[in-house]
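One protein chain is absent from this view; the other protein chains keep their places.
Showing subunit A:
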Amino acid sequence: MSSMTRPSTRPVVTAEPAAKPARVRKSRVDPLYYLFLLPSLAIFTLAVTLPAVLGFVYSFTNSVGFGDFDFIGFRNFIAIFRDEGILGAYGFTLAFSLVTVVVVNVLAFLLALGLTSRVRFRTALRTVFVIPMVISGIVIAFVFQYLFSNSLPLAGQSLGIEPLTTSVLANPDLAWLAIVFVTAWQSVPSAMLIYIAGLLTVPTEVYEASSIDGATPWHNLRHITLPLVAGYAVINTVLGFKNYLNAYDIIVGLTDGGPGVATRSVAMAIFRGFEGGDYAYQMANAVIFFLISVAIALIQLRFTRGKGGIAA
């Protein structure tokens, strides 16, 4: 990045000193540029950096969100590691994210393969498949909530499938599957579009050549398509994890964390800090959550190197 722009500006400055005023930016910057940058830096600092620092400080206190408080060191953090409710939320969120990432990637890749092959009505099909992306998570969750708790049990009764005769949302062992389902329903489209972009970068000549050499479709898929879209799979995994770890809207609409606390996500646990009076405690939780999110993102970004990933 830096190597791209630097050589182009430096030689110019040395070669023709002060000949073209516009180009001698090394010496003087138009103050207007600072003004252009200011709004972003200001709102980012006030709305993200400041709360982040405040939250970090609060996490070492016993504040309830207002009034006096004392610094209590790492006591919040130690308590969190013994808090089964919060550990449960982490367990649920991580397991849910992992399963959803796999499900979404498989479905999105298969749809992308289909939509880049010689199918009819390609544009119309793609238009339909993208619709879930533009529907509000909580609203579609309410629609599915009705289906899961009213229509699915009816179908289960008439078909005689025992686990489906009652609402899956009320079943602590199955409710998370409903959340995976609706989350996947909503996030397959964006992953699919990224895979389509990836598949379109593979020149058709490659397939033609390998077919002439007698390769089967399966061979093509394994040895040409999959390696070439591996980078896109990483992008989808990074973006997916980023969303699923913060799961909130869809869960609120489907189960609201229940039954019991079976599907309470980390975000839901943190937000409870505002009602429950354990403000500083949940800030400590947020700090831990932040560290885990960054760790997961960094692990994934390591894989993007050299694969045409997102990073600059």
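Simple rule for what comes next: a residue touches a chain if its C-beta (ideal position, glycine included) is under 8 Å from a C-beta of that chain, and two chains touch if they have at least 3 such contacts; residues count from 1.
Here, contacts and distances are computed from a predicted model.
Remark: of the listed names "RNA polymerase sigma factor", "Carbohydrate ABC transporter permease", "Aldehyde oxidase and xanthine dehydrogenase molybdopterin binding" or "Signal peptidase", the one matching the undisplayed chain in UniProt is "Carbohydrate ABC transporter permease". Checked against the hidden chain, the listed residues A:Ile135, A:Ile161, A:Ala230 or A:Ile299 yield one contact partner: A:Ile135. The chain not shown here is touched by just one of A:Ile78, A:Leu98 or A:Leu154, and that residue is A:Leu154. Only one residue from A:Leu115, A:Leu164 or A:Val180 touches the chain missing from this view: A:Leu115. In the complete complex, the hidden chain is touched by one of A:Gly65, A:Gly258 or A:Gly277, namely A:Gly65.
Contact residues of subunit A toward the unshown chain are 1-2, 4-6, 9-10, 20, 22-23, 25-26, 29-30, 32-34, 36-37, 39-41, 43-44, 46-48, 50-52, 54-55, 58, 65, 111, 113-115, 117-121, 125-140, 142-144, 146-147, 150-151, 153-154, 185, 190, 193-194, 196-197, 207-208, 211-217, 220-221, 232, 235, 239, 242, 245-246, 248-249, 252-253, 266-267, 270-271, 273-274, 279, 282-283, 286-287, 289-290, 293-294, 297, 308, 310, 312.
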